[in-house]
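Comments concern the structure below.
Shown here: the complex without one of its protein chains, the others still in place.
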Amino acid sequence: MELFISGIGGQGVQLAGKVLALAAVAEGRHVMLSGDYGGHMRGGSSVGTVVVGPGPLRALPVLPSAGSAIAMHNQYWENVGGRLRPGSLILAEASIAPALPGMEGHRLVQVPATAIATEMGARMAAGMVLLGAYAAMTGIVAVDSLVAAMKEQIPVYRRQHIEANERAIRAGADALPALGAPFDLDGAPLREAV
Amino acid sequence: MELFISGIGGQGVQLAGKVLALAAVAEGRHVMLSGDYGGHMRGGSSVGTVVVGPGPLRALPVLPSAGSAIAMHNQYWENVGGRLRPGSLILAEASIAPALPGMEGHRLVQVPATAIATEMGARMAAGMVLLGAYAAMTGIVAVDSLVAAMKEQIPVYRRQHIEANERAIRAGADALPALGAPFDLDGAPLREAV
Amino acid sequence: MSLTLFEGSEAIAEAAIAAGLRFYAGYPMSPATELLEHLARKLPASGGTCINAATEIEGVNMAMGAAAAGFRAATGSCGQGLALMQEAIAESALNETPLVVFNMARNQQDYFQATRGGGWGDYRTIALAPKDLPEAVELTQLAFHLADLYRVPVIVLGDNLLARTQVSVDVGRRDFGPLPPKDWQLDGTSGGSGKSRQIWTWGAGKHNTPGPGPSVHWARIAEKFDRIAETEMRWEEGFVEDAETVVVAFGTGGKFVEHVVHDLRGQGHRIGFFRPVTLWPFPGEALERATANARRVLVFELNAGQMIDDVRLNVRDRRIVRPIGGVSFDSSGLNLGPLMDATVIRQRILDTLEGATL
Amino acid sequence: MSLTLFEGSEAIAEAAIAAGLRFYAGYPMSPATELLEHLARKLPASGGTCINAATEIEGVNMAMGAAAAGFRAATGSCGQGLALMQEAIAESALNETPLVVFNMARNQQDYFQATRGGGWGDYRTIALAPKDLPEAVELTQLAFHLADLYRVPVIVLGDNLLARTQVSVDVGRRDFGPLPPKDWQLDGTSGGSGKSRQIWTWGAGKHNTPGPGPSVHWARIAEKFDRIAETEMRWEEGFVEDAETVVVAFGTGGKFVEHVVHDLRGQGHRIGFFRPVTLWPFPGEALERATANARRVLVFELNAGQMIDDVRLNVRDRRIVRPIGGVSFDSSGLNLGPLMDATVIRQRILDTLEGATL
Amino acid sequence: MRTVTRGTLVIAEDRCKGCELCIAACPPNVLTMSRTGNRLGYLYPELKPGCTGCTACQQVCPDFVFEVFKFEDPVLFDTPPEGARPCP
Amino acid sequence: MRTVTRGTLVIAEDRCKGCELCIAACPPNVLTMSRTGNRLGYLYPELKPGCTGCTACQQVCPDFVFEVFKFEDPVLFDTPPEGARPCP
Amino acid sequence: MTLIDTRQPPEQASRKVADYKPSLLQSEEHGLCPGCGEPVAIRVVLEVIEELGLAQNNIAVLGHGCYGGFIMLLDVDSTLCLHGRAPATATGIKRMRPDTAVWTLQGDGDMVNEGLAEILHATARGENITCILLNNGVFGDTGGQMTAASVIGQRTKNSIDGRTADDHGYPIAIAELVASLQGSAYVARCSVHNAASIAQTRRCVRKAFQRQTEGQGLSLVEILTMCPTGWFVAPEAGTDYLMESLGKTYPLGEIKDRAAAPAATAE
Partner (left out) sequence: MTLIDTRQPPEQASRKVADYKPSLLQSEEHGLCPGCGEPVAIRVVLEVIEELGLAQNNIAVLGHGCYGGFIMLLDVDSTLCLHGRAPATATGIKRMRPDTAVWTLQGDGDMVNEGLAEILHATARGENITCILLNNGVFGDTGGQMTAASVIGQRTKNSIDGRTADDHGYPIAIAELVASLQGSAYVARCSVHNAASIAQTRRCVRKAFQRQTEGQGLSLVEILTMCPTGWFVAPEAGTDYLMESLGKTYPLGEIKDRAAAPAATAE
């Protein structure tokens, strides 16, 4: 299974990718994670790529195509949208979803992630909401694995955010019924995970 | 015409080579001069090679053979002796001449250079005596050219030696009658000066 | 096998430590900085030493010192930093201190540097170019083994993608067999014995234990490199038996090419790939065999044409050799640019096949 | 023509000054020390500047600065010193400052360094290897011309014999034709104009006058080097038309080979010689033509085999290519050793001809 | 309260990176950080009455955000003057 | 005159490079340079009576030319003693 | 709260007393981090160059560091040279163009790590150039690693709990080393942590360039600058952290001033 996470610097794209990757590794899967971002500045393009498979991966670090994506922002989306295979799953932050071009032939799921996160008083945790929703919808990793991975990843001096992040992940997963049917990644026109 | 000058460090081999070369250039000839000596220390091997020709030279800086030599010391002579073509002219400091091996087939001329120089109170000028004798015997450069070249070459802070050197050169040249007939370098089995 | 998710640099750091690395001295330069950072955290924990060298030149000479003392030692940087290390890399070849140098290159422009060096004297550096992280873990450990086996410098040539991609990988120790004892190492104990040890490029030895002197010493080293050239070639190839077209690429580029060639085979193209794993010694004979039935050889490298010399040297007259890579950077000048992309590579290959019967 | 007796280094210094050298910064290292000493005496007298740089790295960067300011500038050393300069030589290629670097090498082991460098990025250095002093005077002046013409680094590769042999030679100025104006030079006057100048490897330009950025800038430079490769090849050859054996050698070695081949021709051997004058660009096509009728190509170089790669690259399948040189030093490690000798070369050639019909 | 105001600013708020150096630097303490982010999401300074036109903010700002003006005649603010925005 | 001599030397004269540092270093001034050269043509030091065995010469000599001995009992020289060479 | 409209110039009669940027910058946009002190220092240098009438008679030589990005913005003839080598490159330029003001811009990583030899040798030779050091005690550009100028106790990426002498040795106070060499004409250490220190920086930079014009030898102004990113502190905490860390070890002030030549204009 391959996933692109797309957003802008400062939204937590790379963290989300890392958490998903760690969760998958913890579950015994083989994982590749690559990040593409322009420097340390806010506001630039930020893309994370996660590949998960049952055995050794042959995936390229610059993935030519994928079957699913998380869209946190519409800016820079072109980098990612064009590389989705037909019938891909796209989880999009609801506020920007309408601005995403080229959604035909894909399954677009709008997640009010920012709203949910803001409601919980943790506006920056929108990425975690999306991650929870993605895990729940695809079953690629257990939600508890995500939570554990998030805890492992957060550095000591950011410990105060752990609890909010956990709630965000779970809230995203809990939103599943509202978002629609689960998505069978393998059902997508997906070759062996190269 | 090619000449090897062979001796040990401290005897003035390199100076002699340089003076002959400068004299030849002053007379409009093309010249190549190379020196081979092991560091700055006294007592090591010192060989100077001088090639003079009427036009541009094709001589190699490590000369495979030559038709004449000046021997100032018998130590390290092998380096040079083996590279002399049959019938070469060898001007040797008289005191070491008997110790030179392989003189058959060559014309060996013994010059009491050290004796002449010591007599003049300038023991270190033996090389200049040999040079004067060589010039007179071969006619390769005029003795006056040698003197002028020597003056040009001696550094300012050694000015005091100029006079003794001049006398040494002329004494060497003056010894010609005692040393025997002039030597026709071109008569030696000498190819075009390559 | 125990998998852990590592950033490329971190996995290489772990692999080096597993291989017995005891000393590292590095200087920051993107994208080699992280290797230094990981080792600075991890190496002391395993009883080793990691120094933030004040310059690349300091770093490489420190590592040479540690190697001379008999310990596995390394340094690292990327192209410019390695440029500054050329004198020392040559020295390590000529004074026979086993030294591992990581080049986490910004791109693929350091092929000449890795294979021909820019130091002085007749020396070579074994250059290992992994295609991905699992191979990098293997080759990192092999690098230390080969360095000790032959007493030579070994370069591990990675790139930006390798350094920064995160992969689940097993970094456990690999075993490459026994090694000769380091009876040459400087341990300080043989002073006054009349047989004290010496590490010196000139190979002149000591008064009591004279060496052969520079000419013979260097000629022997040249012979050693000839031996290495014969025995240490490594490569990977696929679908070459009946391939009309063979695509040659190294490092990460080789992985991309492999991927594309797989695809094209699936679509019926008679195409194969060849990837030198050791850039030096270049697996020339293997390439000759691999291209024996081919009509054309394509070379994909992200530079203006460096490895292509080695390909041409080894592919005989009949085959056409054609470059399909090029200079490729992003605007920061630090990252592999638009050409390191499977779609682009695929297109470039197809373009060269146009009009050809496959 | 006015002849003066010069030591090799002195003649090269004079030639450089005649060519308009205005700035030299060097650091002593045998046998390049004398070049520095002569320039330190002579350059100021002609209105130039010569600095005893504190290190080779300082020296080369000073020279790059002087070149950036628009003046003919050079530095020099031998192999190890040049190893330290690799970063800067590459930089001068990539930021397009015309820089001349003298390598008064200890031997012939710096061929790879001169032709493949050890810097970073896709760059080349024009490398001129004179066979003797008259040619060195010519090529020294040409070096400055080519550096300005193409805005590239040019290496003049001499050796111990060239530097230290004294020859009567004419060092007068040679004319190689017109050059483009240095409208890129930093003269400090365009500040505040909105069009101030920039010399920078990344090629990104200024805000008001943007450059193409690194990828395109470097690709353009690579194309420039391709152009140079096509137009600036220089070589010398003799007796090749009907030669069964062609001996290839460079620099002083080429002079020795030429001498020996003359001799052997005189004795009826069907033998010729080929000497690349530009080591890069290597005159490959010319070599191909020169060996078109040959059966074997012998390569004489005083190293473990470096130029032979370029020979093999350009000599087609049918010809046998065989090395007849080798590592050769005296015990000081500084001087060309016993192999640079006409008698030895002659013997080695004859040995390879044994049993062959000539 | 009426505040004597001798100077004023143009603030290129979209260039601000929210470092708050200007806030600390302003002698009369008339700069305050906004509550919402700019284009890049950074909070940026806003000006209250009382600026002296001393240029301290302009001097310390790493992002060249300020242009500083001095009024020919001091201006007195007691109510939001024309053109001033109410606090959001 | 009889000179009390407490020490003596072995001088490896062929290793001497004639720098004369020992001459200046010798406190009792009992070293003097030879008149003829050694194997390499250098003049070398010779020892007159009166050495104290202080080792100064050995310390300053760059060429490791000296071995220094102290007599168990001081020796008195007034004529050339056995083994001493006359001044050439 | 009453807020003034700051989106356009005031309607009231007024005159502009300070512009966004110095006129020798081509643009205000740069990529440096929030709270970075380097742009502030660069502003000062450019303004001094203009004040002294050197705008059309100066050449800048930049090292490698965050400030290097300003190569695209500086409206003066400039080169970005190799890491650490700016004083050498500047020497080559200055010797060829002795009447042009030649100045270098380096960080502490560039000058004190990679370029230690070059700055000291240029000083010893008495090269008549002006060197500006932006000292933030870290390699900012590569992510905040410790440099040879990081002070004891300072946070860096490899010393998150503060540099210790036991693990990493002691910092090098480059200004004092340069001042101790005879070839230096003027050495000062300044800072940009507040408006007053910036004003003082301006005075020192001006003197430094004047000493060059007078031909007195090498002048160095070390400017302590904030690097909150590299120190892992909040941008607004940068100035305080600067003075608590680098500021404590490296005292501000003029360290050396070779008496101006009589002909020179008095300061």
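First chain written, first letter: the chains are A, B, C, D, E, F and G, and each begins at residue 1.
Basically, a residue touches a chain if its C-beta (ideal position, glycine included) is under 8 Å from a C-beta of that chain, and two chains touch if they have at least 3 such contacts.
These numbers were taken from a predicted model, which means no experiment stands behind them.
**Student:** Can you say which of C:G205, C:G284 or C:P323 touches the chain missing from this structure?
**Tutor:** The one listed residue touching the chain not shown is C:G205.
**Student:** Using the touch definition from the top, which of C:L35, C:A66 or C:L82 touches the missing chain?
**Tutor:** C:A66
**Student:** Just to verify: which one of G:H64, G:H121, G:H193 or G:K207 makes contact with the chain not shown?
**Tutor:** Considering the complete complex, G:H121 is the one touching the chain left out.
**Student:** State which residues belonging to chain D touch the missing partner chain.
**Tutor:** The missing chain touches chain D at positions 27-30, 33, 36-37, 40, 52, 54-56, 80.
**Student:** For chain G, which residues touch the unseen chain?
**Tutor:** Within chain G, the residues touching the omitted chain are 113, 116-117, 120-121, 124-127, 148, 165, 168-172, 176-177, 180-183.
**Student:** Spell out the interface residues on chain C facing the chain that's missing from view.
**Tutor:** Its contact residues with the unshown chain are 22-23, 25, 49, 51, 53-55, 57-59, 61-71, 73, 87-88, 91, 95, 186-194, 196-202, 204-208, 210.
The rule we apply is simple: only the chains that are shown with their structure count from here on.
**Student:** For the interfaces C-G and E-G, which has the higher count of C-beta pairs in contact?
**Tutor:** E-G
**Student:** Answer with same or different: of all residue numbers used at the interface between chain C and chain D, are over half used by both copies?
**Tutor:** Interface between chain C and chain D is built from largely the same residues.
**Student:** Go ahead and note the Å separation of the Cα centroids belonging to chain A and chain B.
**Tutor:** Distance between chain centres, rounded to whole Å: 89 Å.
**Student:** Please compute the C-alpha centroid of chain B, do the same for chain G, then give the distance between them in whole Å.
**Tutor:** That gives a centre separation of 65 Å.
**Student:** Report the inter-centroid distance (CA atoms only) between chain A and chain C in whole Å.
**Tutor:** That gives a centre separation of 35 Å.
**Student:** Could you list the positions in chain E whose residues touch two or more of the other chains?
**Tutor:** Chain E, residues with two or more chain partners: 42.
**Student:** By the touch rule stated above, which residues of chain G touch at least two different other chains?
**Tutor:** Each of 29, 33, 82 in chain G touches at least two other chains.
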